[in-house]
Structure formats: structure tokens, C-alpha cells
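Of the protein chains in this complex, one is absent; all others appear in place.
For chain A:
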Amino acid sequence: MLRGAEEGQVTAVTRALSAASVLCQVEPVGRWFEAFIKRRNINVSASFQELEDEKELSEESGDEELQLEEFPMLKTLDPKDWKNQDHYAVLGLGHIRYRAAQKQIKAAHKAMVLKHHPDKRKAAGEQIGEGDNDYFTCITKAYEILSDPVKRRAFNSIDPTFDNSVPSKSEAKENFFEVFSPVFERNARWSNKKNVPKLGDMNSSFEDVDAFYSFWYNFDSWREFSYLDEEEKEKAECRDERRWIEKQNRAARALRKKEEMNRIRTLVDNAYSCDPRIKKFKEEEKAKKEAEKKAKVEAKRKEQEAKEKQRQAELEAARLAKEKEEEEVRQQALLAKKEKDIQKKAIKKERQKLRTTCKNWNYFSDNEAECVKMMEEVEKLCDRLELASLQCLNEALTSTTREGGKAAVEKQIEEINEQIKREREEAEARLRQATKSSERSTSGGGGGSKNWSEDDLQLLIKAVNLFPAGTNSRWEVIANYMNLHSTTGIKRTAKDVINKAKSLQKLDPHQKDDINKKAFDKFKKEHGVVPQTESAAPSERFEGLVTDSAPWTTEEQKLLEQALKTYPVNTPERWEKIAAAVPGRSKKDCMKRYKELVEMVKAKKAAQEQVLNAAKAKK
């Protein structure tokens, strides 16, 4: 139960509430929690927005009522010309226009309907236009346009009260900010993006100005001109017509949009070119650049100077060092020269002394010829003896008598002669050596460490041919073969053999021929003798054949081998056939060759075996 008010009590707020709201942790459960969070997140539900906006709304409602009074303008409206009417003004929202909330539009419409509905006016005894001719149609149209967001946007885009003008450059010369600031502000409403940057003032930072112009140069406008479409799509009778209308409209819209973009562009261009701040920034930039440039040049110059200085200092230092060095060298040279001079003088003196001494003693002889010879010898002495020995000699000469002196001189002479002789011998030996070495180099070391007889050479060549390259431990085998077959009895190692073979290879073909010929001669001689000594029985023919048998060419050899293979051992008349297969050879030739080959192979094998055995023994 409330009590009654006392006398003089009025409604009043005596003080503010002491505590603001507090944040509480709540449990995330239940319907009401969900509802609360949803309301808070979306912030659209009645209880939230209404509660938060109540104050503002109550303020605005007063204004609306005020606006509703002036409806004489409505009566002048032509319902046919609804397209050109100002829909905001019709609904009494002329003062807020595009800023009007949807709710306000709704409210305004409601108020208008209440006041201007034909039924109401008829009741009040007013004259009503027939059908659509009444001005109430305009209100309906206005609401139709403004309640639809798309249509409203289209209308907003061509808002008749909007000032499309762009200040020229000359206008803004004096008071740039006063001229351009409102222009940008009113154009900002076309921006798709919120938070359009403000023009600012003279003191705006470079970043702000830059952001401002980059925003406006990339202006993203929602302004479109569908409201101004000449034809209405809905009026078309068929699809083709509709399409045609659409095309027309689109072209018109695009054109207008382009114009609009140009307008904004011009505006921004004008502003940019007039902006005193841009000028300022440019100047600053320029000054800065210049300063930088200057600084750079200065720095460069300084650096160069420093470099130059350093270079000069280095040069100076180098020069000084060089001078010092030269001085030193000169000093040394001087010193050395002096010493040399001294020495020279001394030696000259000593020589003179020796000569005079010798002369005084008449060159230790009375004989004229001897004297002359002695003179020569003494001269030689003078020439060749060192200072020290000269001094020594002089000393000896001065201290002794003539005879002693003579002996000393003679001894010296002898020594000198001996020395000269030795030197000459050495020179000769060197000369000999030189010639020898040259000789050796030309002859390929023919006179190697071990003397190789003709026989041996022949044997070696044979062995080398017998064991061609690729044979297992070839040179050992060759050496073994040589040792086995050599008549000289000199033991040769593989190394010797290699050396010899190499030197042989180096020999020019002419020399090789020579050796071969020699070998052949010898062979002929030997073989010519052997059969005679062996027996007289074998026929001359055989002997002749043996001696006359031409050497087997490789071709013949190949043919022979092939024939041997094609006619195996048990073939009847084998050798006849083989001989037939080898042209230019008789049966006997072939048989003989075969025997030789067999022998050679046998020898080869034996040699190889021996080497192998030796190798095994070594192991």
C-alpha cells in the first residue's frame, strides 16, 4: 500500500544510483539463458533494441508530430507525377531523409494514413479525388518506395535535394577546407564502406591525408540510377520487349554511373590539386629529398676526400720507406765498394810487393829464360792468389832470404799449376761427360748397364714376339726364357729385359733393320753350319727348303691355323688339304711350320710354368 504525497512533494531524483551493473558468472543452461544470449548477440529483439533506443525514439516522436502539421504541400501533389515527388517530404520526413530509420518511416506513414485517408477526409466533409487521382495515392507510393530497401536505395541515389556540384579549383584557392569539407561529407553517404575518413584540417598527418585520398580515389559507391529508368520493365508486354527495355535501362544506368564516377573523380582531383596540405607535403618531400641529396653528395665528397687523404698518406709512407731503403742500399753499396777498393788496393799493393820482391831477387834466377818463365809464373801467381795467401807469401818472402823466397814462390807456383791442371782435367772430364751423355741419349743407351750381345738381342726380340702383350707376368716369362736360352749365361731380370725392350722400341726402324739383318746373317751362318755338322744324310732339298723357306706372313699363318682347325688330326690326307688351303705353301712347308709352332707353344708353356713355380716358391 502506497502512502499519499505530502504537501509540496514533487517528483524528483535526489541522487544518482550508487552502483553500476556488475558482471556475474552464470550457468550456461536453460531456455532463458539461450534467449538472453541470442538477444544480446543479435541485438534486434524487442526487449533489447527497444529498451536501448527508447530515449532517442521518444525525442524523435515529438519532431514527427511537428512535421505532420504542414500538409498543404500534399494537396498540391499530382498523383500522376508520383515519380518526381519527394517521397520523404510526402511522408513528412524531409528533415531526416536518408537517415530515417525504417521504424520512423513506418510510423510516419501510419500517422499520414490516419490523417489523410480518403475515408477520414470524407467523414470530415472534404472533397475527394476520384480513384487514383487523390493525393493519398502519393502517400501510398511514397511509402511503397521507402519501405522497400531496394527501391529506397534507388530513390536515395537520386535524392533531389542532394547537391551534386563539385567545387572548381578556383573556388577553393583561398579557403580550401571550408569549401571541400562539406562536399566530401555529403558525398560520403554514397560509400559502401562505413567510417569514411574526414578531410581533416591543415594539421592532419601525412598518413591521414594519404588515407583520405586513397579512400576517395578508390571510392566504392552504392549510388545507382535505376530510379531514373525511362521505361518500366513491368509495363512490357512480352519477353522480348522486356529484354529490350532492360537493355536500354542498363545502358542508361551504366552511363549515369559513369558520370557519377567521373563526378567523384573530378571532385577528388580538384581537391587533391588544391589541397594546401598536399602542396605542403610535396614541398616537404622535395626539401627532404634535396636535403638527402645534399647530404649524400656531401657524404660522397667527404668519403672521397678521406680516401684521397689516405691514399696520399700511403703514397708518402711508401715513398719514405723506399727512400730509406734506397739510402740503406746505397750506403751498403758504398761500404762494399769501399771495402772492395780497399781490398783491391791491398791486393794491388801485395802484387806490387811480390813483383818487386821477385824483381829484387831477380826472379830467383840468373838465367834470362828462366827469369822470363819465372816472371810469367809470378804474374800467374799474382793473378790467381787470394789476398790472404798473397800476404802470406809476401810475408814469407820478406822474412826469408832469396833462396827461401824462391822455394816459397816455387811451391806456390807448383800449387797453382797443380790447381790449374786439376781444373783443366775437371773441365775435360765434364766435357767428356757431356759428350758421353749426349751420345748415350742418341744411341738410346745402347751400352746399357749390362752388355747385350747380338744373340741376346735376337733372343729378346724373339721372346717379345713369342710372348705378346697380355701374357701373364709377361716380362718375367721373357726374362726366364732369355735365361733359359741365352748362350752368354748372363742372368737377366725382368727389369733389365723391360729396359732393353723399351730402348729397342725407341730405336729407329733403320737401326732395327740393321739388327735384324745382323741377326739374320748370324742365323744364316749358324744354321748353314749346323746341318752340316749334324749329319750329311738329309737331302739337299730339305736343307735348301729350310734355309730358303720364306718367312710366314701373318696372313699365311692365319690361313694355316684355320686349315688346321678345319681338318682335324684324323682327317685322311690332312696335310695335303691343309697345304691346299694355304696358297703358295707346300705340304712340307706347312708341316714344318706346324712343328715350329708346336715347339714354340711348348717352350712358351714351359717358361710360363717355371715362372709360376717360381712365384709359388716365393710365396
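Observations on the structure shown:
As a working rule, a residue touches a chain if its C-beta (ideal position, glycine included) is under 8 Å from a C-beta of that chain, and two chains touch if they have at least 3 such contacts; residues count from 1.
Just so it is clear, contacts and distances are computed from a predicted model.
Taking the options "Zinc finger and SCAN domain-containing protein 23-like", "Ras-related protein Rab-2A", "THIF-type NAD/FAD binding fold domain-containing protein" or "SUMO-activating enzyme subunit" in turn, only "Zinc finger and SCAN domain-containing protein 23-like" matches the UniProt protein name of the chain that is not displayed. Which of A:R31, A:R99, A:K194 or A:K565 touches the hidden chain is settled by the complete complex: it is A:R31. Contact residues of chain A toward the unshown chain are 1-6, 9-34, 36-37, 40-41, 47-48, 51-52, 54-55.
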